[in-house]
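A single protein chain has been omitted from the complex, and every remaining protein chain is retained in its original position.
Labels for the chains are A, B and C, by order of writing; each one numbers its residues from 1.
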Amino acid sequence: AGKRRGEPDRARAATLRERFDAVRRATLALAAPLSPEDQQVQSMPDASPVKWHLAHTTWFFEEFVLSRALPRRPRFHPRFAYLFNSYYEAVGPRHERPRRGLLTRPSLAEVHAYRAHVDAGVGEWLDAGRCGGGELDVLELGLHHEQQHQELVLTDVKHALFQNPLRPAWRADLPGPSGAAAGPLRFEALPGGLVEVGDGGAGFAFDNERPRHRAFLEPFALAARPVSNGEVAEFVAEGGYRRPELWLSDGFAAVKARGWEAPLYWEPDGGGFAEFTLAGTRPLDLDAPAAHLSFFEADAVARFLGARLPTEEEWEAAASGAEVAGNLAEAGRYHPCAAASADGPGQLFGDVWEWTRSAYAPYPGFAPAPGALGEYNGKFMVSQLVLRGGSAFTPASHLRPTYRNFFYPDARWQLAGLRVAKDLR
Amino acid sequence: AGKRRGEPDRARAATLRERFDAVRRATLALAAPLSPEDQQVQSMPDASPVKWHLAHTTWFFEEFVLSRALPRRPRFHPRFAYLFNSYYEAVGPRHERPRRGLLTRPSLAEVHAYRAHVDAGVGEWLDAGRCGGGELDVLELGLHHEQQHQELVLTDVKHALFQNPLRPAWRADLPGPSGAAAGPLRFEALPGGLVEVGDGGAGFAFDNERPRHRAFLEPFALAARPVSNGEVAEFVAEGGYRRPELWLSDGFAAVKARGWEAPLYWEPDGGGFAEFTLAGTRPLDLDAPAAHLSFFEADAVARFLGARLPTEEEWEAAASGAEVAGNLAEAGRYHPCAAASADGPGQLFGDVWEWTRSAYAPYPGFAPAPGALGEYNGKFMVSQLVLRGGSAFTPASHLRPTYRNFFYPDARWQLAGLRVAKDLR
Amino acid sequence: AGKRRGEPDRARAATLRERFDAVRRATLALAAPLSPEDQQVQSMPDASPVKWHLAHTTWFFEEFVLSRALPRRPRFHPRFAYLFNSYYEAVGPRHERPRRGLLTRPSLAEVHAYRAHVDAGVGEWLDAGRCGGGELDVLELGLHHEQQHQELVLTDVKHALFQNPLRPAWRADLPGPSGAAAGPLRFEALPGGLVEVGDGGAGFAFDNERPRHRAFLEPFALAARPVSNGEVAEFVAEGGYRRPELWLSDGFAAVKARGWEAPLYWEPDGGGFAEFTLAGTRPLDLDAPAAHLSFFEADAVARFLGARLPTEEEWEAAASGAEVAGNLAEAGRYHPCAAASADGPGQLFGDVWEWTRSAYAPYPGFAPAPGALGEYNGKFMVSQLVLRGGSAFTPASHLRPTYRNFFYPDARWQLAGLRVAKDLR
Partner (left out) sequence: AGKRRGEPDRARAATLRERFDAVRRATLALAAPLSPEDQQVQSMPDASPVKWHLAHTTWFFEEFVLSRALPRRPRFHPRFAYLFNSYYEAVGPRHERPRRGLLTRPSLAEVHAYRAHVDAGVGEWLDAGRCGGGELDVLELGLHHEQQHQELVLTDVKHALFQNPLRPAWRADLPGPSGAAAGPLRFEALPGGLVEVGDGGAGFAFDNERPRHRAFLEPFALAARPVSNGEVAEFVAEGGYRRPELWLSDGFAAVKARGWEAPLYWEPDGGGFAEFTLAGTRPLDLDAPAAHLSFFEADAVARFLGARLPTEEEWEAAASGAEVAGNLAEAGRYHPCAAASADGPGQLFGDVWEWTRSAYAPYPGFAPAPGALGEYNGKFMVSQLVLRGGSAFTPASHLRPTYRNFFYPDARWQLAGLRVAKDLR
């Protein structure tokens, strides 16, 4: 960033070349255990086929990097922009989201060829080294974009496989529980006051993390770990899903309309519960952080525990010094697990995304990027809630303490749980 | 409030007696121009029949005041708690909201008798003067509750009458436009900083306005008046409803799904628009504040004007010293109108509720009341947006600068418009 | 009918004048026990408000009789054709059916004035005696049309009142059970062969009853009475609503989708059932003919009884000599009741409409009338099933043995039951 935006930056291009190769390979590795049929299906409108993710992330580079940097290089297929544009109105019309699973053509093999074609183009362009800073910024955005889709590949495949009464596995060879004990739920007091939140650094961050700004917090306490499966099992056992006083009104309406009786992927097993995982159905580990909860459930569980969800500013204040480390994708578990208990708030990163009570909204002074990429984040800033911290599906290199994830309050197919907070006055 | 909660407070009882009579009479006056049939219908699940409003507000006093203060006094009808409980889970089961319009019995005459029965009971109890402070607090809450429903009577009747192709009037005798000119849109700069928001006084406020707390604001500018019909007409004329770049993603989806092409109640008329009002269809007054906009539309119109919606804290900071005065229900217009232009932000109260970009959420330290009345506000704190300032349907005695109204972002049948803001850094 | 169609027919005009007055009065008598609110509501899209029935039947005379006979006589209101046209595309656009209940204006009083206005016009025209045969045919059609709506007033009011948890009565003074015993289910053998069905006479019949034509029937047996509540109670007790082998596939899908566990209007009462009637909730009379069954339920009950539904030709062959008499509207019961047992098939007319297994289809050689009145019947000849015999809600003067009623197979709010048949070879 010492360079001007328009100026070629060979060193950064070389670094990004390596990162590009690694990220693109990582996506294919996630898809590798799956058959062409597994990669074809779309289990619900919110999810996408794996094959579509493979193509869409490729289109992102073709559309926003290659076709701008090398406008005369032919596109792989004249209709792929229509098929694989997700939601960029400024780019043009596109295939309807709920119908992505009907696209049996291009085949998986053709999508692999599409990836190779675009990878070759990006590689040559990077190797040529005439890339300006603005162009490399977009490439870097594309890598973070692809990492977001890596997490979605996992959440969407898990959901798709769960639709099958055979409860098949993505990979049957994943490790089991960590063996650590959750221990009692402890809280750490934090002073609040005038804090700074949001990204103010020179490195990559999404536009929604900016600008860095001040916020005033009252003193509060934050739990030392996420809420465990054992605590949610107690919520279930004590009738939590049938007690309206624990729920927001919209939440209890969702419970009744959808017949929720436990977190998604829990299935009765003897007197207790088993849990569907990417390795198939396994006994529920009561010590591990609870996952696949909607905001509505997280909010109700917090109330059941005599606590509340933190705001995103509280969460960020607590996490501001912390290292981005934990049970993330690199750990290869692809499932939350219990950690040895820590002093301060621990397990802030990894295991499960943590619902906050903060609505996803623009930070003061937020301005989306001009053009189509301004649609990346800003146009979703209503009716969703912020989650923080990353999950066992998230690559470590994708995260920051200022990272803002966001979903609708009824979404359960993400690897999302909660950490509770309390007022201190 | 110098008294202890349990202690009788004769003076306050006498004051509330007068206010009780006035508020109850005011409700009936709103219904008076309507036939029994007009008071029967429910035009959509979000709206309720006028007759139901008349009975429900009465049930509120019977349930939360009379049956607690005088537990041996017989209820008017053993099933009315089932029919007229709106959403209080702690009180018991209730008639489904979308089916309120099917209750042809009790008749309007019986509901009038119900009101008289409960009014007599409350009157006798107040006159007896043995009312504790906590009991009077609930009575006062009941009066503010009834005033909220007065506004809903008007919004719901307007919506119901609009369903009729004859476009009938509630009262054909309402005054027309004020004749004032909107003038150009000016902004007032405000310094921000650490401000206090929320109610901290001794008088009545809803629990959602509390506790008073600190918030940090960046410098901002606020428009001197609400956005006018003329400005929205320009938005329409310039294709605003067809330009996705002006909308939040959910908002544009709503536009397409519901076929929105103009604000609710606007109807093409010659080259321009007419507008349905409580006095029937009238020419659109381009100088008056625009109304019956959803949050989605308000947000898009703000973007069209190169501005944004304020946060509720910004709004409250701007309004903190202001007197609660303006085109409110007492003015008898029952429709927004243009005002003579002012120096500071004017028309903060009355005319139209002003959408903010703030999600409706608990203030730091918020605690709902114990028992059923804790359901009054707290359980709705998700997925809705805050509106401020009151409308031409709101009684002045119902408002405060800290007052928080809230609706879902797609709601258009409320008398809601917008005032725009800008960042100053 | 000795006259030519265009020629005035004073005698017929005089007869129809009397009948017109009687039919119009009868409709008002059915509405008389109901408040304006009762007459306002629409409980589902299939039903209409009583007030709408009052206006629509009036519009029928204004549109098809008065405005043709006296084209210069002003219409009562220029928009009533829009509001009260039911489905005549050739007449012009109209208010959407599911939104009839939202028309609070015109008020009931205005609709009464509309009736008086049209009645006066028709009366004067008939008295003047210059009515041609074709015009009188349409008037007579209008009278039968109004009688059809008399039955609908009762079925729709019953449905509307049932939506109210108070279970209010239309008229609390209706007589109770007849006290007769249903007796065992006997069958009468009928020879079949080449029979004639359909109307071939000179009197009034709907176009769908024509032309009279031949049909070949195998020998069959027909039950001597309709299926009783006792028999349906046994169906319920033996798990009939949970046994797919008794149902058509679409029928069992309806059972599951709508949670049917008993006929409409049955409510558990002690170990048995009570039944909602136009006089409020009463104990179920096990000897009375079962009512408020869909075709799906009728078909399943027939199968449960080791029998089947008759075809409409079988029914008509059995009824061809019979007198139109029984528990019809004139009996003033407005509810099915048990009859003393008879030799041949008894209770063919009245009590309950009897579902046949015949799809509603055009008779060979059927031709609808030209113009708008051709829409009266013909355009509904798909996906519905024929019912025969009339009910306790049907006026005797409205029926013939050739009369074809028709409803969709899932309709339950009509006073419909069944009579079973068997093959004899």
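Basically, a contact is a pair of C-beta atoms (placed from the backbone, for glycine too) under 8 Å apart; a residue touches a chain by one contact, two chains touch by 3 or more.
This structure is a prediction, so every number in the text was calculated from the model and none was measured.
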List the neighbours, among the chains on screen, of the chain that has been left out.
A, C
Residue touching the undisplayed chain, where the options are C:E18, C:D250, C:D269 or C:E323:
C:D250
State which residues belonging to chain C touch the missing partner chain.
87, 89-90, 194, 213-218, 244-245, 247-252, 295-296, 299, 308, 311, 357-359, 361-362, 364-365, 375, 379-383, 385, 409, 423, 425
What chain A residues would touch the chain not displayed?
35-41, 43, 51, 79, 82-83, 95, 99, 101-105, 107-108, 160-161, 163-166, 168
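Throughout what follows, only the chains that are shown with their structure count from here on.
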If each protein chain is taken as a node and each touching pair as an edge, is the resulting graph a line, ring, star, complete or other?
line
Report the chain closest to the protein's overall CA mean, measuring from each chain's own CA mean.
B
What is the Cα-based rotation angle between copies chain B and chain C, on a 0 to 180° scale and rounded to a multiple of 5?
180
Going by C-alpha centroids, which chain is farthest from chain C? Tell me that one.
A
Taking the mean of the CA coordinates per chain, how far is chain A from chain C in Å?
60
Among all residues of chain B, those touching at least two other chains are none
